[in-house]
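A single protein chain has been omitted from the complex, and every remaining protein chain is retained in its original position.
Order of writing sets the chain letters: A, B and C. Residues in each chain are counted from 1.
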Amino acid sequence: MIDVLYFAWVRERIGLPREKVETSAATVADLIDQLRAREDRYAAAFADLSALRVALDQELSSFDAPLSGVREVAFFPPMTGG
Amino acid sequence: MIDVLYFAWVRERIGLPREKVETSAATVADLIDQLRAREDRYAAAFADLSALRVALDQELSSFDAPLSGVREVAFFPPMTGG
Amino acid sequence: MKIAVQSEPFDLGAETSAFSAAVTGAGAAGAIVTFTGLVRNDGGALSAMEIEHYPGMTEKAIAAIADEAVRRWSLADVLVIHRHGRLAPGETIMMVATAAPHRADAFAAAEFLMDYLKSRAPFWKKEIGADGSDWVAAKDADEAALKRW
Partner (left out) sequence: MKIAVQSEPFDLGAETSAFSAAVTGAGAAGAIVTFTGLVRNDGGALSAMEIEHYPGMTEKAIAAIADEAVRRWSLADVLVIHRHGRLAPGETIMMVATAAPHRADAFAAAEFLMDYLKSRAPFWKKEIGADGSDWVAAKDADEAALKRW
């Protein structure tokens, strides 16, 4: 079980801010494939990975990063702070 | 008659902040030659022109600038504001 | 070093005074730079800005950016305050302050902090206007700005 968090328009498209996901995905990309297959709203949120960023346990990471040992995965658009 | 002002170490070397000078100098450089010839303290103050700046009527200028029409000449070291 | 992530407004003048008093007491600082980000009015089209963030990660990301600034430049102190939640036009969104012996370091560190906070701290802005709302898109220029450091 892994905590998956969504922010900004990713949260809005998927319709929830966080959920627990049962997964044996080896990498972030594998997890995305699993989520995309669930429902259209997931497929829509993950349609264009170039518009997405991912953080693993609150550190920015990449889509090919391994998930082993990771407790929290967050998906969000490019940040717009400051 | 022209007002001649001195600032910072130029003022200290010459020993006064301002004076009126009777001059027919055509340029700043001519005026400096006239002042240098007066006394050692002027010669000391104007020994190294690369360490000096000049303003004519409160605008930064150059040593070869003409003095015609100028009422106020100021000599000082490079500025150190800010 | 002070880092604050908060929904409450902050008093720019009071924060600037307190930051300045702390570094001038120590005596090593000759230069203080502050940057303040405000919600622009945009000709009245904007009624509010909503700022979402990632609690937990936000504080860590800002601390990492501030630590990097302290490593790169000779700084006497660093301050970062960033708000989240709903803000009206004219309200302060965030501020950074840097203190350094020399002005070049204070300016460079403040610009570095801003460039990184813009694109590497987990905040997302949504503009709320009369005709609906829209997430602010990240600009290529903001990503490009990181390359100069």
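For the reader, a short list of remarks on this structure follows.
One rule holds in what follows: a residue touches a chain if its C-beta (ideal position, glycine included) is under 8 Å from a C-beta of that chain, and two chains touch if they have at least 3 such contacts.
Please read these numbers as outputs of a predicted model, since none were measured by experiment.
Contacts of the undisplayed chain with the visible chains, over the whole complex, involve B, C. Only one of the listed residues, C:A31, C:I62, C:V80 or C:A121, touches the absent chain: C:A31.
Although one chain is not drawn, its touching partners on chain B can still be listed: residues 5, 7-9, 11, 55, 58-60, 74, 76-82.
Taking the complete complex into account, residues 11-14, 16-18, 20, 23-41, 44, 89-92, 101, 103, 106-107, 110-111, 114 of chain C touch the chain not shown.
To be clear about the criterion, only the chains that are shown with their structure count from here on.
Chain geometry summary: the mean Cα position of chain A and that of chain B are 72 Å apart.
Chain C has its Cα centroid 27 Å from the Cα centroid of chain A.
Shared contact sites, meaning residues of chain B that touch two or more other chains, are absent.
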